[in-house]
Each structure stands twice: as structure tokens, then as C-alpha cells.
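Okay, so here's the structure we're looking at.
Heads up, one of the protein chains got dropped from this complex, but the rest are sitting where they should.
The chains carry the letters A, B, C, D and E, assigned in the order they are written, with residues numbered from 1 in each.
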Amino acid sequence: MNVLYVMPGEVRRGPLGAAEIDRRRGLLQGWAATGTAVDVIDAPGGPPSIESQIEEATCVPPMLAALEAHAGPVDAVIVGCFGDPGLAAVRELRDEPVVGPFEASLHLAAQLGHRVGVVTVRHRLIPVLDGLVRVMGQEAIYAGAAAVDIGVLGLHGAGATLVAQLASASAPLLSGRRRADTLVLGCMSLSFLEVDRSLSRELGVPVVNPARAALAAAETMVRLGMRQSRTAYPPYDRSRPVVPATNVQGVADA
Amino acid sequence: MNVLYVMPGEVRRGPLGAAEIDRRRGLLQGWAATGTAVDVIDAPGGPPSIESQIEEATCVPPMLAALEAHAGPVDAVIVGCFGDPGLAAVRELRDEPVVGPFEASLHLAAQLGHRVGVVTVRHRLIPVLDGLVRVMGQEAIYAGAAAVDIGVLGLHGAGATLVAQLASASAPLLSGRRRADTLVLGCMSLSFLEVDRSLSRELGVPVVNPARAALAAAETMVRLGMRQSRTAYPPYDRSRPVVPATNVQGVADA
Amino acid sequence: MNVLYVMPGEVRRGPLGAAEIDRRRGLLQGWAATGTAVDVIDAPGGPPSIESQIEEATCVPPMLAALEAHAGPVDAVIVGCFGDPGLAAVRELRDEPVVGPFEASLHLAAQLGHRVGVVTVRHRLIPVLDGLVRVMGQEAIYAGAAAVDIGVLGLHGAGATLVAQLASASAPLLSGRRRADTLVLGCMSLSFLEVDRSLSRELGVPVVNPARAALAAAETMVRLGMRQSRTAYPPYDRSRPVVPATNVQGVADA
Amino acid sequence: MNVLYVMPGEVRRGPLGAAEIDRRRGLLQGWAATGTAVDVIDAPGGPPSIESQIEEATCVPPMLAALEAHAGPVDAVIVGCFGDPGLAAVRELRDEPVVGPFEASLHLAAQLGHRVGVVTVRHRLIPVLDGLVRVMGQEAIYAGAAAVDIGVLGLHGAGATLVAQLASASAPLLSGRRRADTLVLGCMSLSFLEVDRSLSRELGVPVVNPARAALAAAETMVRLGMRQSRTAYPPYDRSRPVVPATNVQGVADA
Amino acid sequence: MNVLYVMPGEVRRGPLGAAEIDRRRGLLQGWAATGTAVDVIDAPGGPPSIESQIEEATCVPPMLAALEAHAGPVDAVIVGCFGDPGLAAVRELRDEPVVGPFEASLHLAAQLGHRVGVVTVRHRLIPVLDGLVRVMGQEAIYAGAAAVDIGVLGLHGAGATLVAQLASASAPLLSGRRRADTLVLGCMSLSFLEVDRSLSRELGVPVVNPARAALAAAETMVRLGMRQSRTAYPPYDRSRPVVPATNVQGVADA
Partner (left out) sequence: MNVLYVMPGEVRRGPLGAAEIDRRRGLLQGWAATGTAVDVIDAPGGPPSIESQIEEATCVPPMLAALEAHAGPVDAVIVGCFGDPGLAAVRELRDEPVVGPFEASLHLAAQLGHRVGVVTVRHRLIPVLDGLVRVMGQEAIYAGAAAVDIGVLGLHGAGATLVAQLASASAPLLSGRRRADTLVLGCMSLSFLEVDRSLSRELGVPVVNPARAALAAAETMVRLGMRQSRTAYPPYDRSRPVVPATNVQGVADA
């Protein structure tokens, strides 16, 4: 099966460059089941990283355009950003199953414990995650989110102290009224830095890697022959442009 | 005070043309309090109407660009689409209070009754509205949404039967377990067709016009000197582009 | 338009005397929009201040009697006590829109942030406020209440330290699991001492003044031609006495 | 033990007269455990029956006054009206345990089934009951309320058809999404007409009689030596008048 | 009336021996109302104490077998373990009302305050209690649970320091966001050590003794002629074995 992992940012022009796309493709391919081929693309025109509500929004049309432009067989799509930006839109767009890493992680974590916490990068994203949890109807099992205050691009340079910083930020989620017994890494960069196992050892609770959770969910859906409900996500009316041609000019005007 | 009402679609290229922008500006100005000047702009590059999750997403960057491009004094911004697309993003972007018509309507309706229903245009938008209600934390007072199945652009031709169609679609919301005692018009076109009063007479419950509710909320915030919490919506880091220049090229590639 | 603000306590016999009624009338009139005339009345027979569940209850019949006795044009009524005592009863009684300051404040605050806290005067009122939030169906956005332990009448003598006391009491609402990003002053005396702006500066979050929020809500309802749903609040059957004549004698017996 | 059942209406001046007070005292005494003496008083100045939000409010001060005026030993107090008017106020006022019939019924019913419905007299009271359920935090087990549209005083003349009318009104609560498996009689007059058993036989589900449930709860609390939490309901500050003397005059002024 | 209190563990083979059965019978009989005879049985084959999810499960078939084997009149059954193991199963099995101590305690506590906390023995049981609260639909009034880390059998040797240990463990439940104003002893051994009154004096909030609460609930149901809803708990089809004969052999095989 062919799984397409689309990064809504324009990674190739970011500080990590196109090499990061290849690195992530390699990791995903290594995690995949026998018979799964993973491709990774980024989204020209998207922001270099997604660390605000504005970027959660501006990354979506480039991602849709990148998906429209992609040739080759696709059996499942993964929205390659933890905030699941544009997830519902991609589900309208595509006939294949579409997976969001936050959604997949939360539903995996829910099968490992009673209360799920998230450790992410930026404090400002916590209300965004809280809102996503509410949209998913998962507030009852959500222990809240915590943040190390490091930007996405900066994580890659954090080195050996990163796990300790994550552990320290997560600790309040594990006690008192919140009492998370399971954690989710709240950022794809954390996924691809593979800190889940060491953080889990440090804290003594399962830590879900959202890239791996999303890949497994995609593989499951393809193997079971399932995809999004068309009552929940009716197919897009293709007589309407997905990304209007006039759009480009309009943005250019700005 | 100056209230800027930004339509995230590119209305001027739609079937109703630029005249509709002027018509709406006129209605809003007529509804405004003494001392309020309302301006209405549309968003070049946005879809002609917003009737899907894809369009809820693709309209946001053009709306942000239109706001960035707008010159002249602004004391409050209204996101001129009932699904409040990009509301959080605009709150990051702007220092003035930013109002969403759905949010403003729901909170006004909540002060008139116990359970609020929404009557909208497309069935496919009902899950979108349900999700917004969850994000807003308003599920406890939400009686659900109903839809006439008429497109936004078609509403303008519905003529005299429109109110009867809305009443018929809304009736199930008013009885049984849902038991709405207050309704909200779930589409800005319905707002500007001013069907709220006749629908209210027909059904015997208050019907909130979201354009008027949003305008009143904007005026209230300005008069009280209030705007969005900077803890909830931290200001955008202007060293990062709001709508990346590379974005245009990226979309053009598609 | 004429807005009637009814204080359910008998302020004229309290320590601040009738002058306080005039002072509040002046402040409200100053906050009102052009064209709004505000009148303020108190409720003979009501308690001097409302700081218990008993006083929340005993103030209502005198307020209803004061409303029945009031002559002159009325376009909207504001229940002038933060706990919104008798709000539903007044909505049955009157044909004009009726506004509760707590309700109006919570719904305004909900449009400024994600989680709303309340800072009030007495600890013993916190469960009352919690119960009101549940009745309103607003628990999902409620971060809880905190109290300075100063009585209503004592606030007027608190002087320059009042804002610091309020800030100190509110601080726990802004952090940890509660994480309020918006506050409401939980007492009308705090409203009319106008501490909202200075407390907002102190804490860095919006602080809603409930008297101003209620006035703005009343003005909005009148301008939009809206009032309480008659399904939610059926009109009172006037063949039954509002405040039974025998009532007076009965209380005297006690 | 001595249980005081206080009717917040002025029953003696109503159509059923003082005889109804005696009739209810007799029934309660018959239901009581060995060693329990029940007294029933009404509240001079209260409304003849409680069928609106206004009467839910105006009955409370006369009830408080009647309690203050009552001489003789009291081990527990029952608020003798299904809407539990003034329950929190009486809990502040008294040192003995105070029971509300709706609260007691709901918590008994919750131990007999999964979902509890209420059948009451007036449609207009359904939102009141819904609100009480929210205050009690019992929405998760509440299947909603239904009403025969008969006034409290009229029930006594309904005769043999009353059970059939109640059964017919209740039926929708037992099916579909609501699916009540246990019912509560939503009115004290229904309690004292003893229709619970015949309605239970008719519908095949347990039907709780709120007067009996309240009496049993009061007896339980006394026997276990328990009363309301003083954190939840702090004792009233007796330096403040319960029912202000000025109140009487004030109401007379109106 | 005859109340049967069945202990799902095999107490007679535990460290306290059969004398503990007699001791508990004596306490229950002393707490009972005039006319109530209490019998206490244990469940041969059950675990010596119930301190894990495994023991919550393995105790149920022995309890069902003990109930099937019991001769003599029974008017109500109490499941004698705080986690209410097998409560629904016993309700299917028996025609008499069946009471669970946790359920009875929570519903009694709910009538004494707004927010109920539980103090239990083992930390590992807290998620079990949390889950029971969710099944009961009582999350809205639940302030959470705390634990002293002493095993059930060890409590009996704790002596004079037990109340202080319970008070210290409970203290965090009474403050901050949890703010319990009423407590429940979360273990039957605590019930029969009668620490409720001294803990209540220590903490200043009501403390419910679950054995006494369950007994009072059983007596109430019998006196009111009520039992579990047969819609909620349909009677067991007796053509199917309650505890399969093959079961015994099967377990022996293992």
C-alpha cells in the first residue's frame, strides 16, 4: 500500500531544507509494515513551521494544492502536522482514508490509560490543542497540555537536554487533579526526533509518537478497507475549484 | 467608531458581483448605532461562496491578506461568514476586537432562552457547526442545526417561499428532545435577506440575525474598550510573514 | 430608549443611602449610548446587601413589587445584582427584554477568551455562582470563582488597596488547570467602583464590568427588537397576584 | 424524631383549605417510620400554588418566615414543594438537615435505574426542572420531563383518568433517545394523590413519590446524624435579619 | 424486614476470620431501624480482600453463588464492598432491591453538599472509583478520590493514627479546584471501624459511612416498596445457569 504523508509547511525552504523531507521519509519507511511504501511531500507556499493560529490556517491551501498536484498511487493520506490542520478539508477532498496525527494519537493513547496528556512546544498552542480536543469530543479523557517553550525549528538543536526539558514540562500533567497516565508528543518534530521512548522511560508512562500512531492508523484503515464516513465528510463538489485560480492573484495583491 | 466587516469570499467575482458588497455595507450601516461607520470588503482570491470544509479553509489566507491590505482606521473587525472561519487567526493578527457572527449570535441567543437551534443552508455544514459549538464550549445549550438544502447563491432567488422553507426545516428543532426555544440564522446571506423577523413571527421564538448580532457585539466591545485576551490569542510574531510570499508561487504550482 | 436598572436590595436604608442610587444612575447614564436614558430604582423591603442564599431569595419579591410599582416608559430591565436573583421571574413578568449582569458578563467574556473566571466578594457566594454557571450551561468555559473576603458594603471603604486585593485573589484562577484568560467582576459594587480597567492592567487579561456588560446587552436587545423567548419564559398569568396581598400580612405574622 | 414539612404556599387560603394541610400531615405520618412525628405547616403570605417562576420566587420569604415562627422541636426540615424552592436558603437558615423532594427523588431514582424522567403538571415548569437538574449536576442521568397540562389545584378533581393522562404524557420519555427507565412524580399534589403505584403498574417502571422519598431522606439523615455541609451552606449571619422588618412595609409600599 | 449483606470476599478464611462477619453483623444490626433484621454472609471462594481490578472481578461469581445458596427470607440485598462489584449482576439475579454502598453513599452525600470526595485505601483503586463515578453519571459532582496507602486488612491495626492519616490524605480534596465539601469513606473496613464521625470532626465536613448509607437506602426501598427498574436490569433468564457447573471444573482445570 502507498501512504502519502503531506507536510503542510514548505519545509524545503526552511532552515532544515529538503534533507529533512528525506530524513522523515526514511524514518516513516523504517516504521512502516511490510508492504507499505511511504512518500513524504511538503507544501510549497506553506509557512516554514506552524506555531500559531495564523500558520494553522495559512498552511491549508498550500497543502490542498500539493495534494492536488501529487501524481502516483495513494491509498491513505496523513496530514503531517500535529494540530491536524485542514483534516476535515482533506477528508472532503480525497476518497482514500485521511489520518490526523493528533487524532490518531489520542485514540491510541485512550487504549493505554485513562487520562491523556500532551506535551508540546509552544504555550500559545495549548488553547489550539484544547479546542481540537473539544471538537473531537475527547475532553473527558484529556488531562491537558504542557509546553517546553522551544520553537519547532529550535528543537533540532536542543540535543541531549531535550528529554529532560520535556520531562520537566510534563511532570505537572501527571499529578494532582490532571493525573495523566499516558502522554502524547504534541509536535511532529518531536516525533521525528524519536524522543518518545526515552521520555517514557523517564516518566514511567507510555508516550505516543504521533507520526508512528498516524502511520499505524493509516495502515489499519487501508487493510480494513475503511475510510471517512461520507455522511460526516461529504465528497467535495469538483465543479467548484479546490484552490481558486483567482486566489493566487488575490494573495499577490496583498 | 469604524467597524470593518471582511467577507472571506471573493464576492465581486461571484454571481451577485460587487453590488452585493455595497448592498451589505448599506444594510450594516443602517443597523449601526449613531457614530458607527461600517466598511465592507471582500477577499480577492477567496471562493465565491463558503459551503464546504474546503472553502472554510481556503478562504482564510485571502481574508488575512485582505485585512493586511486594508488601509484606514479600524476599531473592530467582523469576520463576515457564519462559520467564523479564521476567527482565531484574525484575533492573533489584529489589536482591535474581532467578532465572529456565529459566536456573537450564540451568546446573544443564550440570553434570550435556554436552548439554541441553528437553521442553515447546507446539510453538509451541520457537522461543521456542531464542531464549532464544541470548540466554543456551548454544547450544553445547543439544540442542534437544521438545513434547507439551498446553496448560498441560490437563496437570493428563493423569494417569498424562503421563510416557509426555513420554518419547515426548523420545526423539528423546536420539539421533542431538542426543544430549541431560540433560533439563529446560520448563514450570512440569510442575515442580509433579513428573514429573521418574519421567521420569528412564523415560529413564535426569537430568531437572531448574525450580522446584526456581530455588529452589536463589535460596537459593545469598542465602547467598553475591550478586545480579545492576549493570553488566549497571543499577538502574532510579525517577524514571520502572515501570508508567505512563497505561498503564491506554491499555489501557482498547483 | 429607556433602560430600567432595578436594585433588589433596599439601598436607601443601607449605609450608603439614597445617594448611592443616584451615584449609580449617574455612572450608568455616563456609560450609556446616545439616546439611552437609564433609571435606577431600589426595592423597598429588600435586604441592604445580598451576600447569602437567604438574601438572594428574600430580595426577589421586593424587586418584583418595585417593578410593578414603577411608572414610566421601560424598554429593557436590568436586574441590578450580580447573582441575577429572580431573573427568570422578571422575564415571566415583563414583556421587555430582561438582562442579568452575570449572564451578560459571561457571554461577553466568552467572546474575548476561552476560559472565564469570576472574582467576587464573599467565599460563601462561590457555590452560588457555580450553580448559576451550571444553570446557564456554561460550565465548559468556566474557570471558577475566587473571593476577596470583604463584604459588599465594606468595599466602598477599601480604597487604594482594593485592586491589589482583587489581583491577589484572582491570581490562582489564571494558572494551573483553571487557566482563566478572561475575568468578570463578580459583584455590582465592584462594577460601580470601576476597578475593571486597573485590575485588567494589573493582571494582563480582559476584566468585564458587569454593569456595563448588562447595559450594553440591554441596549443591543432593544435595538435589535429582541426579548426573552416566550417558550422559555411564558408570560405570567396575571389573574394570579404577582406579590399576594396576604403575603405582607403573612410576613408580619412571622 | 420530629420532621417538619413546610409548604411554601399559603394552602389554608387556597381552594383546598386548611383541611389539605391536615390530610397531608396524615399521609406523611402514615408513611413515617416508627418513632417519627411529622408536622406540616404552610406559609402565610405564600401563593396558593406554585406554577411559575414568579411563584417559585415569591414563596420563599413566607416559607422562611413560617420556619422562623415555628415553635417546637425539629430534627429535620422538608421543603414541601417539588421545585425545591429556597432549598439552599433553608440550609443556611437551619442547623438540622434540610431535604428537597426533587433532589431526594432524583437520588433515589438514580439507585433504581440508569435514566430518570419526571412527569409534572405544567409545560412551563419543564425548563425550571431542567435548570434544577443542571444545578444538581445530574444531567447525565436525566431523561427529561413531560407534563400533563393540568394545574396543581385541578389535579384533585381529575379523578380516575389522572393515571391514564400521566401515563400518556410520560410515554415519550420511556422510548427513543430519552429512554427513561425510572420516573419521578414532578409535583407534590401528585405525591399526595398517591398515583405512584398505579402509574408504575401502568408503565412498568419504578415511579418515585417525592413526598415519601423526601421523608425517607430526612429520616435517614437524622438517624445517621448528618446534615448539610457547612462549607457548602455556611450558616446565616444572624446579625442580619432573615426577613427584614422593612421588607413588610416595603412590600406594602408597592 | 430482612436485609442481607453479602461480603463478596471469603472473610472467614482471611486474617480477621469468621469473627469479623459476626462483628459486622452486630454493627449493622445496631445501626438498623426498628423492625429490620440484618444478616451478613461472606462468599466462599472469593478473595480475602478486594484491592485490585482482578479481585473486583473474581469476587463476583462467588458472591452470586453465595446468594443462590442462601436460604431464608430476604427483602433487600446489599453488596458488601465499596466498589459495588457485580451490582448490576445481582440486580438481574434478584427480585428484591439491591443496594451498592458506593452508589448509596454518593447519592446521600449529594444531598449534603455540592461536591463529593472519596477517601479510600489504595491508590490503585482510584481509577476504579473514577470509572464507577462515570458509569453512575456522577462526574459533575465528584471532586475525586484520595488514598492512604494502607491495605484493607492492615487498617484494623492502624489504631489511633488512622483518622489523622485519613485527614491528611483527604485534605487536598477539600481545597483548590477540587473543593469537596462532603466526603465518603471509600472502603467497607473504614465503615466498620466507624471513623466517619471523628474524621468529620477533624475536617469540618460531613463524612458518609457507606455501610450505614447502604443500609438506610435498603430500608428506604423496602419501606417504599421499590426495587430496581426491570427495563434497566431485566430479570435473568433462569434457563441459563447463574454459575455454570462446568465453571467449577473449568477453574480447577486452570
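As a working rule, a residue touches a chain if its C-beta (ideal position, glycine included) is under 8 Å from a C-beta of that chain, and two chains touch if they have at least 3 such contacts.
What you see is a predicted model; the values in this text were computed from it and never measured.
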| item | value |
| --- | --- |
| Chains in view that touch the one left out, judged over the entire complex | A, B, D, E |
| Touch with the omitted chain, as defined above, among A:Ala37, A:Ala69, A:Ala110 or A:Leu153 | A:Ala110 |
| Contact set of chain E toward the excluded chain (per top definition) | 10, 13, 43-48, 52-58, 60-62, 64-66, 68-69, 86, 88-89, 91-93, 124, 127-128, 131, 134-135, 137, 232-234, 236-237, 240-244, 246-254 |
| Missing-partner contacts on chain D, residue numbers | 114, 140, 176-177, 181 |
| Positions on chain B where the hidden chain makes contact | 127, 130-131, 134, 139, 144, 172, 176-178 |
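By definition in this document, only the chains that are shown with their structure count from here on.
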| item | value |
| --- | --- |
| Chain D reached from chain A - shortest hop count over touching chains | 2 |
| Euclidean distance of C-alpha centroids - chain D vs chain E, Å | 30 |
| Centroid distance [mean C-alpha coordinates] between chain C and chain A, Å | 45 |
| Numbers and ranges of chain E residues touching at least 2 other chains | 114, 139-140, 176-177, 181 |
| Each pair of chains that touches, named by its two labels | A-B, A-C, A-E, B-C, B-D, C-D, C-E, D-E |
